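Missing here is one protein chain; the remaining ones are kept as they sit in the complex.
Letters A and B name the chains as they come in the text, with residue numbers starting at 1 for each one.
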Amino acid sequence: MSMKQHILPGALACAALSLLSVDALAGDGKIAIKAGRVITMNGAEIKDGVIVIEDGRIKEVAAGAATRWDSELLDHPELTAFPGFVEAHTNRGMDRPNENIEVAPFLDVRDSIDPINFYFEDSLRQGIVALNIQQGPMCVVGAQGRVVRPFGMTVEDMTIKPDAGLKIVAGSRMGRSRATQAMMLRKSFADVERYLAKLMQDEKDGKDAAKREALFQGRDPEKPENKEGRAMEGVAKWKLSGFEIVGRGLVDKKQEPMLRLVEGKLMAFVQCDGAASVHLALEVARHNGFLANTVLVLDGDSFKAVDAIAEAGVPVVLGPNMVWTERDPLNGKENETFIPSVFAGKKVRFALQSLNSTSQSLWFQAATCVSYGLDRETAMASVTSTAADILRLGKRVGRLAPGFDGNVVLASGDPLSATARVEYVVLDGEVVYDRSKDPRAKQLLEGVEQLGAAQQGLPDEEVDPHSGQKKPAKNDKGDKTEKKD
Amino acid sequence: MMLATFLVLALGGGDVALRADKVWIDGSTSIDKGMVLVRDGRIVDVAAKLELDEGVQVLECQGHLTAGLVALGTKVGVAGAALDPTRAAMPEARVAHALRRDDPAFAFLRAQGITSVVVSPEAAKLVPGATAVAKTSGALVSDRAHLSVVFGASALSLNREPTSYARQGEMLSELFAKPEGALLAAKRGQLPILFEVQSKPELRRAIEFARERKLTGALSGAPLAGELAKEIAESKLAVVVDAGGAGEPRREALATVELAKAGVPFGFGLDAPRNPGQNLRLVAALAVGHGMPRAAAHDGLTKAAASIAGLSERAGVVKAGFDADLVLWSGDPLELSSAPKAVWIEGALVHGEVR
Partner (left out) sequence: MIPRQANLAIAACAAAILCAAPAHAEKGKVGQKVSSVSARKVYVGTGKVLEGGVVSISDGKIDSVSGGGSEEVFAITPGLVDLGARAGAILWSVEQSNEVTARLSNGEALDPWGLEWDRLARSGVTTVLATPLDQNVVGGLSQVVKTAGADSIAARTVRKDSVLRGAMGQQPSQRNSPAFGRPTDFYARRPTTRMGVEWEWRSAFHKTALGQNEGGERETLTKALKGELVLSIAAWTTQDIRTTVYAVEEVKQKELFRSQGLDKPRVVIDAAAEAWKEPQLLARNQIPVVLPPFTATGRTREGAFLPRNAAEELRKAGVVFALSAHGSGAYDSNLATQAGAAMSGGLPFDEALKAVTSTPARLVGAEARVGSLEEGKDADLALWNGEPFEPTSRVVAVIVDGVLVWDGRD
């Protein structure tokens, strides 16, 4: 029987997909986890703590919490529990991260997320429990992003938060100048304004949709005191007076997301490739009234605009490479700046991103922050609780506390140490990762190859024939397609 | 215009005296309201006041009169023709044989007050040949002024030997171990060597090579040479300052200042026709802005450069017996707002006019 199953390709594929799910423990989201050390990110650490999860949510986190007789028990006094890491911004996990349409807020990364992408499996291995997936930076106004967990057979199954925010790019992108990008970004909002104004004018010009909208809202359109309607909310510097007459469903789906942004109902993740584009990003956000919902995603020397960022009060997601290197024009020597320290010093809330070029994950980035003198609490928060707060998921992920999603990661030691490994990942009360049953981890750690594993090496070092220098590693813009091993 | 035409004839023919607001004999000596007497293309006398024969015309020049500038390391008149990377060494080649004397690039340089140039072969092989020295009138002064020897990576190729610094050093040692012709003359000190370098390590290797073999000449290229001013001073080699070569203008200017401080003889190079003639003065002025004494910068454009070019008995100084290569500037030539009003080469007006 088993022979027959093995030769069925379908069965093989299923086996591959389910290789991380632990059938025996798959249940109703009811589980208790005992760990020698519990890092809650919500007050003090707990020694020999118990995390009780019911219906997929954390019910209790305490040293002596009672566990139900019928719940699964993950009893590991030798392990350290923590809420798992939050990847506050990434372009990975998608079929292809970039879309050629320059202004496309009507797109949704939902249609591009690939649940069986190995990236998600790797994320589990690295103890990541939530990822904010955003379109790549090759656009002006991009798709709506989505916060997902790295486990699930469908995108819906993975989703933590749909409509997580629009991707906006303030920096120059390949083949375009910063000025062109700025012009197009401003124009994209002006287009929305113009479109809405026209829509409103059309209504004023006598279509009866306004009347229908008024009736829908339960007001008599003839009475002047009943002007409350679909008014434009938000704090944009432009307003359309009389917009309430625009009927429900009349705004084109293509324009709707931008309207929601301007009305303050959607977040924006604005990518900046350097300090110069930070100012543009803040100006566009202010002018169009979404500053309060803006998160800046920073690259390059954006940190030099830290004062403007602090003044605007927006949080930031820092670029993958945390060390900025510059040459002194007078002696040619290099000077280094550790970017997270700059933001910590100005009390700007920041989250970190994994370094995709060498696949150094969030734990390593946070550990590096400690090595550069940041306090451990801030460093850990930047990849857990603060990251969740920035994504407006501060009541769901990033901390171990009652009411939060039942996400727990168990590591073999301190999560920031070189030798610790992720042993278990529990998502919404289900054990979704168990290292002892992870053949790819076994291969990486012990060289034991899976049957039929494809050989794939790294490209050989490229040498510039003119300078003779090794070519710099590709930057971490996320504009490369996923490779599947 | 009539006057200008007349002046050309006058300076080219009999005696003519020029009187300028300031006559710069060299970088450190000047005469206010000085006079220069020119006869048959040569300077006959320079003084505050000259006793002139009857009938000698005196041209009243408003501005500063200096010796014509000397640009080192140019490729004027040989664009493309001096490039042959297929062979590793051609010591007997002479760039003069490829020189196009009517090249319009000369006129551009004349207009910038440059009256003499050293034309170097492209540094695309270990020994690309001999340099030429020409007046920007097109007249050839020397068809074998220096032997160019390349320590820079520009001599390395990926298609022929050598491809490495190590083999480059080995091959150059072999060439100088059994020298003939131009190499022998260079080794004996009869033909100065222009050591073409780009980076500091290359420069240091060239110094070492020269020291071991007691070779003389100048280091050419290496925009940051001045950062090794002390070592260069000990080597007794001169330096051709490669203007703007490293793309780090302030650092280069500071380095060039160090050359002057260490007493290294240096002249300014100009990658013409790729770079315009203005660059020559620009780099000198930048160096002054970063602390170089004015006299050193002035001499780097004239006297010291002429010496490196092998013209120390003919050009670069406003002095009796020297070629009447003169430039009248609207102000101090090291002020960038000054411009050449008139340029004479061997007494002939080649650019501008005097009113």
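As a convention for this text, a contact is a pair of C-beta atoms (placed from the backbone, for glycine too) under 8 Å apart; a residue touches a chain by one contact, two chains touch by 3 or more.
Note that this is a predicted model, so its numbers are computed, not measured.
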Option from B:R19, B:K200 or B:H290 whose C-beta touches the chain left out: B:K200
Contact residue for the chain not shown (choose from B:K33, B:R87, B:R101 or B:R160): B:R160
Selected from A:K237, A:K333 or A:K347 as touching the chain missing from the view: A:K333
Chain A residues touching the omitted chain (full complex): 122, 322-323, 327-328, 330-336, 355, 357-360, 364, 367-368, 370-373, 376, 416-419, 421, 443-447, 449, 455-458, 460-461, 463-465, 467-470, 485
Residues of chain B (touch criterion as defined above) contacting the omitted chain: 153, 156, 158-170, 199-201, 204-205
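Criterion: only the chains that are shown with their structure count from here on.
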Contact footprint of chain B on chain A as seen in their complex: 329-332, 465, 468
Residues on chain B engaged by chain A in the complex (per definition of touch): 153, 158, 248, 250-251, 254
